[in-house]
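Just one protein chain is left out here, and the rest sit where they should.
And then chain A:
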């Protein structure tokens, strides 16, 4: 289902039919024995893009990245980079560099020697190597520690050196395997934006693998959500959060309240779904494109729900239950509301006031409502 109207971004080559992708992945599968790690993936990644492959561990995202680097050979399908078929090209001849999760800094070399390693393989003249090493170390603000060995660096510093080592070769594509997983939370958040800034400055296409949806949403232009070896959806962070294509994506990205029902009416402007569980009609502000009577799921995000204590006039887009759990997070509170059917629904409310006069408490009876435009029909 196409999102109704996504704001046109300044940088959106994927919407431009004339744009030529830098990486073209066509029908790529990879199996290890009986286990199919990646299953018929088609994907185009455009020059200058920051693309993330997001998924739980074991979903095949790292295998896909390793196929781009050349460490794994696809069992089926083809990968081309900048129009060149990569099938028979070994890792050491690809215009691609990879930043490893463990950073893989050579322990017997100094920071400077680590960064120079790739350039030496290209037989670059010594003077130019020195120049280039200094430039990238300046870029990641590590020049002052150039003579140190990796063991003498902190986690954040190692991450910078690993990045510098990849950038030194000016690859067409930089692959990042969970680049920030080894850092603590504060440092990670700070590094996320730094990495985006560096990507902006060098203009290299970044392909990142992560299991952290917040990280993917903060950093990427587009995200490919992977599940069980397949790509479920490719889109901008806004698209995959607001208009998830499947129930998996809806559930994986953020929190989703989902209600099962059958289509009662399907119009150009809206869809009506009968939901037995809620004993209500659900109106969704877009066409579902499926026949009347078809089973569908309606999804509403926790922050898009409104809470009231009095029953609404009409039983449309409405759920009724009692507050069973409250998670106070400071800026917002998450209320878990148990419905008559036993299903738990999450509602997020912003804590606008200090005082708790109006605030809901345990066992309060509440009605949850939402606007038709803020819900989504997912076809099963």
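Definition applied: contacts are C-beta pairs under 8 Å (C-beta built on N, C-alpha and C of every residue); 3 or more make two chains touch, one makes a residue touch a chain; residues count from 1.
The criterion applied here is as follows: contacts and distances are computed from a predicted model.
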| remark: From the options "RNA polymerase, sigma subunit, ECF family", "Monovalent cation/H(+) antiporter subunit G", "phosphoenolpyruvate--glycerone phosphotransferase" or "Putrescine ABC transporter permease PotI", the chain left out of the display has the UniProt protein name "Putrescine ABC transporter permease PotI"
| Listed residues A:52, A:97, A:220 or A:346, member touching the removed chain | A:97
| field | Residue touching the undisplayed chain, where the options are A:39, A:80, A:157 or A:374 | value | A:157
| Out of A:118, A:179, A:224 or A:237, which touches the unshown chain? | A:118
| query | Footprint of the hidden chain on chain A, which residues? | reply | 69-71, 90-93, 96-98, 100-102, 104, 106-108, 117-118, 121-122, 145, 149, 151-154, 157, 165, 169
